[in-house]
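Note that one protein chain of the assembly has been removed; the remaining protein chains are unaltered in position.
Up next, subunit A:
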Amino acid sequence: MNENARLFDRSELMALAALALLLLVILPLGLDVFRLNLVAKYLTYAFVAIGLVLCWGCGGILSLGQGVFFGLGGYCMAMFLKLEASSVANTKIQSTPGIPDFMDWNQLTQLPFFWQPFHSLTFTIVAIFAVPAIFAFIVGAALFKRQVGGVYFAIITQAIAAILTILIVGQQGYTGGINGITDLRTLKGWDIRTDQAKFILYFVEVAFLFATVVAAQFVRRSKLGRILVAMREKEDRVRFSGYSVANFKIFAFCIAAVFAAVGGALFTLEVGFMSPSFVGIVPSIEMVIYTAVGGRLSIFGAIYGTLIVNFAKTSFSESFPQLWLFGLGALFIAVVLAFPNGLAGLWRDYVQPRLDPLLLGRSAAAAKWAGRSVADGAAAE
């Protein structure tokens, strides 16, 4: 118990400090606002990646539909902002003033009922957490209670991602269609498009990210986290020990969904629009690859993985658009075949053993390596 009594052990505290230094000092000082906003955009995916660490890395539940929850959170936020942007004064040239422009283009004359509550910011914030959680609960309860798991779960979540995308694209009048919800301007009168606002939003987002890291770490360190790992390794044994495996899986899936939704809502704020291209199958699988590259067992790894893959994507697709897909595909294959634990695994195996004697002192390091716990160590074979 000694090592696990504290939320973060010593090396994790250092990782946390390093991350804080990078995100709060180095990047804001070193990058202009445009690049910083890009980082902010990437970091919204890191929320999804952290959720996947819990759900997939620890719990062994691979969801290929995290884009759904990212989108649900994002759309909730976008609906609120859109309603604020389409006040009667702003939209008086439309045939029906006071409704979002795309509804007017699609000959709607009245705000649909499910848009009505999004006039309220409080409701929106509650919805960002509640809608994905309830949705994940329904899907999770229906599937896990019937012991659908593994591959089947992945395929069904993928189908759900496909369904939601087709639905959003098809119901243009209610959702903005393929263009998504665009032209978002203010949050309670505060213009979110200015450079200063983007700068402030970046720090808000980093604060949320650290809260998420702490929450995720809390889940992992708790008894619950250990049951998740046990479930991944030998589900039947956990079930026969008297635990309700389904409930733990539902919880892991719901919490991953909520993390993703928070990321989605922040994405809408940072980038200023939301569209179905962040909901479907392709973005959902890309989010899995961020986690896989960073290390599916490591919260910090997932954050770095997200940042690195996205930086690579931006710079490659700017300069060699042809090569990018080859690179991404090769990355998938290489990570799966050669480095199942991603960057965090490489770090743990090659860098950490050399770093520890310097930081902790030789004897403490030796003691630590002797008592490495299974939960953090063993590969997810």
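Please note the rule applied: a contact is a pair of C-beta atoms (placed from the backbone, for glycine too) under 8 Å apart; a residue touches a chain by one contact, two chains touch by 3 or more; residues count from 1.
We take it that contacts and distances are computed from a predicted model.
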item	value
Hidden subunit of the complex - UniProt protein name among "Alpha-E domain-containing protein", "histidine kinase", "Amino acid/amide ABC transporter membrane protein 1, HAAT family" or "Gluconate 2-dehydrogenase subunit 3"	"Amino acid/amide ABC transporter membrane protein 1, HAAT family"
Identified contact with the non-displayed chain, of A:16, A:108 or A:156	A:156
Option from A:29, A:333 or A:358 whose C-beta touches the chain left out	A:333
Sole residue of A:85, A:246, A:288 or A:344 that reaches the chain not shown, by the stated touch rule	A:288
Touching residues on subunit A - with respect to the absent chain	62, 64, 142-143, 146-148, 150-152, 154-156, 158-160, 162-163, 166-167, 169-170, 281-282, 285, 288-289, 292, 322, 325-326, 328-333, 335-337, 340, 381
